[in-house]
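Complex shown without one protein chain; remaining protein chains in place.
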Amino acid sequence: MYRIILTRLAQGLLTLLLASIIVFGATEILPGDVAEAILGQSRTEEALAALREEMGLNRPAIERYFDWLGGLLRGDLGTSLATDRPVADMIESRMWNTLRLALLAAAISVPLSLAFGLWSAMRAGGRVDKTLAMTTLALIAVPEFFIGLILMKVFAVELKWLSASANTRPYFDFWQNFRALALPVATLSFAVLAHMMRMTRSSVINIFTSPYMEMAALKGLPKRRLVIRHALPNALSPILTVIALNLSYMVSGVIIVETVFGVPGLTRLLVDAVTLRDIPLIQACAMIFGTVYILLNLLADVLSIMANPRLRYPK
Amino acid sequence: MTDVLTIKNLHVEGRPPGGDYVPIVKGVSLNVRKGEVLALIGESGSGKSTISLAAMGFARPGCRISRGEVWLNGRDIMALPPHDRHALRGDEVSYVAQSAAASFNPALRIGRQVIEAPLWHGAGDAATLTAAAVELYRKLDLPSPETVGEKFPHQVSGGQLQRLMAAMAMSCGPDLLILDEPTTALDVTTQIEVLKAFRDIIRDQGTAAIYVTHDLAVVAQVADRILVLKNGETVEEGPTDQILHAPRHDYTRTLMAAVRPAPHLVDHIDPAAAQAPVISVRNVTAGYGALTILSDVSVDVPAASVVGVIGESGCGKSTLARVVAGLTPLREGTVILDGEPAAPAVRDRPRAALKDCQIVFQMADTALNPRQRIGDILGRPLDFYKGLKGRERPRGWRSFWNSSICRASSRRGFPASCRAGRSSASTWPARSRRTPRSSSATRSPRRSTPSSPPG
Partner (left out) sequence: MSDVSDHGAPRASVFAGLRLTWTAGLAGAILLFWLVLALFGPWIAPHGEAEIISGTTFAPIGEGGLLGTDKLGRDVFSRLIYGVRTTMLLALITTLISFAFGVTLGFAAAILKGWFDVVISRIVEAFMAFPSTLLALVVIGAFGTSITVLVLTVGLVLSTGVFRVSRALGYDIGVMDFVEAARARGEGTWWILTREILPNSMAPLIAEFGLRFTFSILFLSGLSFLGLGVQEPAADWGLMVQENVGGLFLGSSAALIPAACIASLTVSMNLLVDWFQQRQQGETVLEKIDQ
């Protein structure tokens, strides 16, 4: 089993390396280079050449890739083109805001989606199941900004219960924090919750087509026991994968939520960097999100390997 | 003696995905007395598995019990509310499925699964039940009965699992035991041992049992009475001796004749006197990936002769056929077809060589493309090998085309609209025209598919 886990870890590292190539490549193939982007319309050939020389853009791409990669490993994320500040500093000040949103949303949506998913599976074909299926189907298809705007309109603009701005201050007490964060966290949770719930349900229901589930049903066991004791352990691996996938999918949700509620977070930074074509900043943000994604998937895989009795207890 | 189970005028219907309900079981009645083993026999699609499940008041997904009474221990369980009916399963009646390997939950330890039903139904605490289970393991001749319960299903062999499933079914001390082809998935050698274990345990406990099978050799060993089924209806019922040796009904007689070897059917050829072989397999080694399935196999098949390839499941019978057909490329050795060494992979073989080597697959319902019309499937080989379309096709083929097997109305239909026996004929349209020089059939075309509702 440890060999499988080690192989999987090595694969994760490889994917990370590939990801870095894609990030570097995608920002490298742009028409014109960073120097042109900096100088903009007012460039002259001499100025361009001088800047290229200064930034080392004349060197081959492969060389610059390894420079950049080495920098990443040392924690040196480069310098922002737009602000001239070190990228690491800019990211550090924003990271906490994003992380807090994501962690809160995960803490709410993961247990809820598991509970609802299993409940729905137990009632398969019944009214609860059908209602939940319809609701989540609709929720998945609704854009996050719509959910965010509706919540904002109702709870912040009309009722004035909660704050429309997610800006928090260090001196805020619990209730002030709650007022600020409730709406963005709810918006973020809704989208992933619906998706994770449906996948939990269908992973469990899929297991029900196996002969061993029929066998267990013919023992006269109640549905609760069938779902929790018999189906869940076998559905664990797909469920873990789905949770990892959705938590990393949250990144795109976070982008929207941060925009709607004006959170000064990492994804806002990324969107601004994209608008300003601030390449080093884009590269750094992309690598951070890519790493989180790969780590989450890795974690899900390792956990499902450890939960599989075939791998835990070989013949 | 009193009846443990009485089924009166049972009707079960099944619905193929997207279709309407069609009858599967049409008014079957039966009874089983205490300590008696009733065998349900019939070919696939006769409804025998469906009836055995209905004895638990259960219908598979896609099916429903539409009419009839099921009396278990003196009460009609179909009249009970679903919840109460469900509570009887694993208590008064228990079930042994066809494949133990698939019927044990891979994520749970065996011991827990064995005592789960009685534990749930409140027949005792875990320690007592485990001790009783170990006793059962011992009776069933399981190796290391004390520790086998600690293992996971994948750590135990198929034959042992089948015996463990018997233990699982008996652990609740049922009044009625349902055995749904419990030995078909096993090797011939293991089959006999497991069968003996089943018989002993049924006799020991005085349990009533329904034994579903299509294997008459098995029936002779375990059954007291036999019920013969065809298309969801009772053909005849009687004591084992009478059904086996003096069947009254024509259908039963054909069923019996089918199992007895008929030496006159094929004229045996003296291998020494035969001419040059049509198929000659020389020292073939083949397998998938790192797995070697055939190693150094040689066989000759003379013209106009049949060579049977027999062995337990997983021994490489099908792989040999696939190597001859070129579907599984061989690693070493040669396959000589009609005197010429054939290319190992089917794509490298010339069309003429392909035409002379046809394959009949095990299951007709998976060997026919469900999205092509029967007529197109049947016509394709002629079109492909000879470029013959429509009226150009030879007379022999047209007579097959017009025969009852392939009536006009079904040619435009899709394979799902045909019955199993008929679609099997379609996989081998070649037999009505010039017989191919060689052909390989994988298994007999008749095989049960109990889990799927009829299509």
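Just a few scattered comments:
A and B label the chains in the order they appear, each numbered from 1.
Basically, contacts are C-beta pairs under 8 Å (C-beta built on N, C-alpha and C of every residue); 3 or more make two chains touch, one makes a residue touch a chain.
Model, not experiment: these values are computed from the prediction.
The chain not shown here is touched by just one of B:T128, B:S157, B:T254 or B:Q372, and that residue is B:Q372. Interface note for the absent chain: among A:L9, A:A26 or A:A49, the touching residue is A:A26.
Interface residues of subunit B facing the missing partner chain: 15-20, 22-23, 58-62, 64, 82, 86, 325-327, 346-347, 349, 351, 354, 357-359, 361-363, 366-372, 380-381, 384, 407, 409-410, 412-414, 416-419, 427, 453-455. For subunit A, the residues touching the chain absent from view are 15-16, 18-19, 21-23, 26-27, 29-31, 121-122, 124-125, 133-134, 137-138, 140-146, 149-150, 152-153, 157, 164, 205, 208-209, 213-214, 217, 223, 226-227, 248-249, 251-252, 255-256, 259-260, 270-271, 273-275, 277, 279, 282, 286, 289-290, 293-294, 297.
In this section, only the chains that are shown with their structure count from here on.
Separating the centre of subunit A from that of subunit B, both taken as means of CA atoms, is a distance of 48 Å. Residues 210-222, 225, 229-230, 233-234, 309-310, 313, 315 of subunit A are the ones touching subunit B in the complex. Residue ranges on subunit B touching subunit A, taken from their complex, read 56, 58, 60, 86-91, 94-95, 97-99, 102-108, 116-117, 120-121, 151-152, 154-155, 172, 451.
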